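All protein chains of the complex are present and in place, except for one that has been dropped.
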Amino acid sequence: MIILLMAAFAGIVLFETPGLIQKKYWRELIVFFMFLLLAFIVSLLQIFGAKVPNPVKGITILVKGFLSLMK
Amino acid sequence: MKLEGGKIAGSELVFLMIGFTLGSSLILSPAQAAKHDDWLAILAGLGEGLVFALIYTTLAVRFPGKTLIQFNDIIYGPYLGKIISLGYLWYFLQLGSLVLRNFGDFFTTIIYPETPMIVFIVLVALICASAVRNGIEVIARCSILLVVFTFVVIFGTAILLAKDMKFTNLLPVFDIPLREFIKASHSAATFPFGETVAFLMVIPFLKKVKEAKTSSIIALIMAAMLLVVVAVRDTAVLGITKTISTYPAYQAVRLIDVGKILTRLEILIAINLLSMGFLKIAVLYYGAVLGTAQLLKLRSYLPLVLPMGAFMVSLSTLQFGSNIENINFAQEIYPYYALPFQVGLPLISLLIAILRGVPKKMKGAKK
Amino acid sequence: MLQRIFKKIHVQQILNQNVQEKDSASPKVSQDNLSRDLKQNLKMLRNILGPSSDVVIREFSFGCEEKINAALIFLDGMTNKTIINESIIKPLMYHARLISPEELRPTNSIEIIKRTMLSVGEVKKVTPLEEAINDCLAGDTILLINGFHEALVVSTKGWEARSVEEPKTEAVVRGPREGFTETLRVNTALLRRKICNSNFILETLQLGQKTKTNVCIAYLMGVANPRLVEEVKSRLKRIKTDAILESGYIEEFIEDAPFSPFPTMANSEKPDVVAAKILEGRVAILVDGTPMVLTVPMVFIESFQSAEDYYSRPYYASLVRTLRFLAFLITITAPAAYVALTTFHQEFIPTPLLITMAAAREGTPFPAVAEALIMGTIFEILREAGVRLPRPIGSAISIVGALVIGESAVSAGLIGAPMVIVISLTAIASFVIPSQSDVAALARLILTILAGFLGAFGIIIGLLGGLIHLCALRSFGTPYFSPLSPLSLLDLKDVFFRVPMWAMLTRPRGIGWHDFKRQKWGLMPRPPRKNE
Partner (left out) sequence: MVKRGSLFLRILAISLIILLTAGCWNRRELDTLAIVSGTGIDKPEEPGKVQITVQIIKPGEMKAPQAGGGGEGGSGGQKPYWTVTATGDTVFDTIREMAHKSNRKLFFPHNEIIILGEDAAEEGVQKYLDFFARDHEPRWLAWVLVGKNTASEVLETKAELEKVPAISISKLIEARGATSEASAVTLHEFLTRLMSKTTAPVASLIEVSGQGKEKTALLTGTAVFKKDKLAGYLNKTETRGLLWVLNEIKSGIIDVECPGGKGKVSLEIIRARSKIIPEIKDNTLHLAVEIDEEGNLGSQMCSDDLTSESAWKTLEKNQAAVIHNEVMAALKKARELNTDIFGFGEAVHKKYPKLWKDIEDKWDEFFPNLEVAVIVDAKLRRSGLITKTVKPE
């Protein structure tokens, strides 16, 4: 599973970077790697079974808190 | 630097918007809380949704050629604007992952219980990525054929189910307390009508910005009509069992049996979901990617497509432990969570823009 | 992927080298001009044309007391002997007896010969040797006269050519039966006969550094979009290659999406089809040496339109048109759908049918996907064998092969009988749309594999991918999926239905139309009104 994930992300890197380097889009390259790293870390943690903070839980707490304030 | 070279016609916007609105709401019937009155709730929700659409299109027409992210900067100034834009990008991304998750849940529930959900999510995300990389023009063009096909399927199944329909199932009309009804209709307004806020990323690429208003109103009304047809079909066929069905449309079409030959057409619903949901995800995905590129002032949005997609995929698997969590979120939390993005901020933006007379001033300064 | 870049750069270098080499190597034909001495000229020509056996050099003398030496150089088999004998040699030898060398002395006097003595339609005066030789190689005759550094090139082209026949690939029941031939001039004439209009332009280019193939662009000025014509020309001029032997070469050099399986340029063998397309505003590219004429831009639905649709009555034509779409759908999805149904979605098969199919499958060793792929491959092999073999054996072998393989494989229990039915249905359907049959084969393969892994979901994903690709494709600026999306309601008149001729009011908009209106409104036949 991890190998598959690595392969997928390596595929993305190989797919995108050559074109960017050719065109000298350094800024884009940095943003690209930032997002990719984010996605990679999140999915890796999920595969390892680590408890990734779930944004939906956060939203739920936020909304519930807000609603109780309203009442 | 222009990030998107494509231009779309008004008619294409109509189709794209219909597809977007039908999206996952074809199978997860909106306003299911209103039970057999859900068609009324959808109509009421449409009323609310039309007001939303008016706000969006007024904004879009005020800032021709500028996307949500771009005019946020103008309205709120560079810092606050960026924070608000960030919020929107998150909203698009999260909504996209929600729809992806719906896909996964749907397919693993109905046909492929043993297949890992991630397979479906990844494949759908890949297809959407290829559409997004091709630009809004291609997404819009794909929508025409897909929406027409969905039309045919919705009406076709309704005709095939005609003999199983009991319209008395719709009676008594307006059988639920007003409070519940308003809650249901509001939830229909936020899902799916209000989600068209994502089109603030698309309308700028309209050939004639003036067409935005009529196009989106036509699209919302058509989509609502289709949803009403679906809701009425499902209620008339399923009756009370609709309220316990996870996917009423699917369940209803499973009951088609015409002469023992035309039976088991439920795969059509899967195709519908896939094609409409594809449009929905593609638009949201496109909005998120283009928005990020504009926010960070990149020269091309293409390199962001795949990383964003990967993030969306991991987000969608992360979000819910089960489909029950998903349903609860959609019914209880989502209508409030979506409120600031769908109404609050656009309304405030519009007010500020009008008060400051923003677009005119900017135009004068620029030219 | 990085490797790919390096490879790309590498190939680029090689290509640059090649072009340079070519430029340096080609002038075996020197830039020299002809000299005044006939002997020297002939020596030079022999040198250049080499020991080719088909080069004929006919030396002769004419004029008063046969004092003027001259030579004819032509290629045997490429020239029309009658013209050479009757219109060049005869007048010179018989009627020019009285001309003395002195009379020819004045510098412009070769002009006299050209004007008065050669009874041939096209004669030109040429000084550079290279040009003369090129013309000679194309079938003209060079007339060299001693004492002149100019040569006369007499047009004597004439060679054995196939006559205009009915094309084998596009047979029709109703409609013209002539087809293009391998000779460019005949082809342009065929087109010219269809469109008698001074706006009908035929521009000729020479492509291929080694073959010097004549390529002709045909369009109707005022109807074709000038931008399109310019685009075609500039793309053609970009081609720097050795040889153009068939229009397929050109197609691959100038098409929009070289990696796409879909053809973005249409081809036809029938003058009426090409003429109709030119009249719609398209540009045709005729290549010498092939009867296949390219037309651009191409849209997807063109594959489903046949010439005969427009010659037969509209109801039947529309029915057949719809059938073709259906056949296309069947040919790409039938094996995939069968695989998906039998391995994933057995619940969608009506019970009695399921039992029959299950009974047919009892004991067959391969999974359904493998069956589909095996049978598909066998079908493609049979088809190929049938096409390549000499015609009389070909059809027999393919029929026998199919029967033997199909019949015996089923009775031996290797393949389920339903699969054979599905594959044969697919095969028959694929013959309905010949121009997309290669796409269909590829799509069928991909969809079958996808269906084998994910059932209907795989098929839908595959079709969606195909749709995205189709929507993104363009052919010379025209969206490939054109009248369907971007939707043009006006152009739907010729997609699923073929409306009657009197209702075909406009040219297709998708093709960058220029002159929008095709015909007068209200041409529907009707009985005369009273006051008329």
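All chains are identified by letter, namely A, B and C, in their written order; residue positions are counted from 1 within each chain.
Just so we're on the same page, contacts are C-beta pairs under 8 Å (C-beta built on N, C-alpha and C of every residue); 3 or more make two chains touch, one makes a residue touch a chain.
No experiment lies behind these values; they were computed from the predicted model shown.
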| item | value |
| --- | --- |
| Sole contact to the chain not displayed, among C:Ser61, C:Thr183, C:Thr343 or C:Thr506 | C:Thr343 |
| Touch residues of subunit B, complete complex, unshown partner | 109-116, 119, 122-123, 126-127, 129-130, 133-134, 168, 171-172, 175, 238-241, 243-244, 251, 254-255, 257, 264, 302 |
| Interface residues of subunit C (partner: the chain not displayed) | 257-260, 342-344, 346-347, 351, 354-359, 361-364, 367-368, 446, 449-450, 452-455, 458, 461-462, 465, 468-469, 472-473 |
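Operating definition for what follows: only the chains that are shown with their structure count from here on.
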| item | value |
| --- | --- |
| Centre-to-centre distance between subunit C and subunit B (centres being mean Cα positions), rounded to whole Å | 46 |
| Whole-Å separation of chain centres (CA-atom averages), subunit A against subunit C | 50 |
| Subunit C residues counted as touching two or more neighbouring chains | none |
| Residues of subunit A engaged with two or more neighbouring chains | 15 |
| Touching residues (chain side subunit A, partner subunit B) in the complex | 8-9, 12, 15-16, 19-20, 25, 27-29, 31-32, 35-36, 38-40, 42-43, 46, 52, 54-56, 59-60, 62-64, 66-67 |
| Touching residues on subunit B, where the partner in the complex is subunit A | 94, 292, 296, 298-300, 302-304, 306-308, 310-311, 313-315, 317-320, 325, 329, 333, 336-337 |
| Subunit B contact footprint on subunit C (complex, rising order) | 344-345, 347-348, 350, 454-457, 460-461, 464-465, 467-468, 471-472, 479, 481, 484-487 |
